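Heads up, one of the protein chains got dropped from this complex, but the rest are sitting where they should.
So, chain A:
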Amino acid sequence: MAYSEKVIDHYENPRNVGSFDKNDPTIATGMVGAPACGDVMKLQLKISEGGIIEDAKFKTYGCGSAIASSSLVTEWVKGKSIEEAQKLSNTEIAEELALPPVKIHCSILAEDAIKAAIEDYKSRK
């Protein structure tokens, strides 16, 4: 299967790979997995007191599309409020990366990772 140039770019130069200390109170962690392909994604957001996402990091085990999807959302959510980030949809991710239909679940995974991280943030407050 041919990957789009954007997928290859994110795959070869993933942005914001890594972890924050999950016990840091300003860090929200979202863990999600896709049973269809065994992908596991961890997305962490550093959220300011005003509810602005200051930084994001990810760690993903999965295919090129899953890595590209998570890399892309870490770039997109930076500087956004949690309300704005929550509105990001998988179709925007899939469109930006030109994902083929069989890889749509990778963009769903990335969307769900943001939602899971925001839920974690809200549950801690």
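Before moving on, here are some points about what is shown:
Heads up, the rule we're going with is that a residue touches a chain if its C-beta (ideal position, glycine included) is under 8 Å from a C-beta of that chain, and two chains touch if they have at least 3 such contacts; residues count from 1.
The working rule: contacts and distances are computed from a predicted model.
Here one chain is missing from view; checked against "Co-chaperone protein HscB homolog", "RND family transporter", "Spermidine/putrescine transport system ATP-binding protein" or "TonB-dependent receptor", UniProt names that protein "Co-chaperone protein HscB homolog".
From the set A:Lys42, A:Lys57 or A:Lys80, the residue in touch with the chain omitted from the display is A:Lys42, counting the whole complex. Within the set A:Val17, A:Met31 or A:Ile52, the residue that contacts the chain not displayed is A:Met31. For chain A, the residues touching the chain absent from view are 31-38, 40, 42, 59, 61, 104-105, 108-109, 112, 116.
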